[in-house]
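All protein chains but one are shown at their positions in the complex.
Up next is subunit A:
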Amino acid sequence: MSGLALQNVVKEFGAFKAVNDVDLTVPHGTFVCMLGPSGCGKTTLLRMIAGLDLPTSGAIRLDGEDITRVPTHKRNLGMVFQSLALFPHLTVGENIAYSLRIRGAPKEDQKKRVEELLSMIHLSGYADRPVSKLSGGQRQRVAIARALAISPKLFLLDEPLSALDAKLREAMQVELRQLQQKLGITTIVVTHDQREAMTMADTVVVMSGGEIRQAASPIEIYRRPADSFVADFIGQTNLIEVESDTRNHVTVLGQPVPGLQLPPGAAKATISIRPEDVHLTAPGAGALTGTVTFVRDLGGTIETFVEAGDRQIVAVSTPRERPEVSVGQQVGIALTPDVCVVLRK
């Protein structure tokens, strides 16, 4: 099979299991984002793919070939580090040409390739500058160009955009995605920024505690989170415990929601409702009734905090559909089965 495959990969540091039995298949040419809070094992996983750390057990295959014990410098990959790790003693051009020089490529070929890459990252004419004279965004591009110089089979990036300011980061996300699509290169990015993952990835891999919680397309992760961790980690959500009686009539905070079904045999479950799916109605008209405790008007969106029973429910609406509510007012909350995602226990 062409692409990258991780099979039962485990990494232990002493008694601590940083990566616990991870299975993942990355088809050739896909863009994967590994997403999770710090310490979830995503960077360790990336370092094992790069060969900088060795797995305690399990196998890593690239295009069907077992590369688990192949040393880093023989893997023909490109990697961008969080610190970028540009060589301070070399110029921009020499940095980009490093992998070609190490492989003994002829000088003219190196020069030609450097020029190609510089024009690709919109930095033509920068070859002779020292890297210390570049701005953050430019350094970022040089690090990307350096990693891509040998046209690697695998492109790995460890929190590549974390050093940039918010505006530049968003622009680089789009640029990185476009570049990846143009080159068709298998790419794995580690990030803790869910917006970044949603922007760039074909597949988002959500990790926590060294395990993969869910691996799916961004929209599926958002629409159909597998469990409460994923639902809570990706975007904002309302997590509500629900109960089902013997006839499978489900009640939310004591109120029946007709049409909502739990998996057979489950008496209790947690459901996730995205704030934009929560519709406020006149009191008594919705399934639930609550009191508005706070309104956060952000201009583009309005967040309304409603206390219903002992739960706080957040509703997000646009100014156009702005509900006429104020703090202390009683409102109804409409719940339809299609917006409630029943989460795995």
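As a convention for this text, contacts are C-beta pairs under 8 Å (C-beta built on N, C-alpha and C of every residue); 3 or more make two chains touch, one makes a residue touch a chain; residues count from 1.
Assume contacts and distances are computed from a predicted model.
Between the names "Sulfatase", "Sarcosine oxidase subunit alpha", "4Fe-4S dicluster domain-containing protein" or "ABC transporter permease", the one given in UniProt for the chain missing from this structure view is "ABC transporter permease".
Here one chain is not drawn; of A:N20, A:T56 or A:N76, the residue touching it is A:N76. In the complete assembly, the contact with the undisplayed chain comes from A:I102, out of A:L54, A:I102 or A:V327. Although one chain is not displayed, its contacts with subunit A can still be listed: residues 50-52, 71-79, 81-83, 85, 87-90, 98-99, 102-103, 146-147, 149-150, 156.
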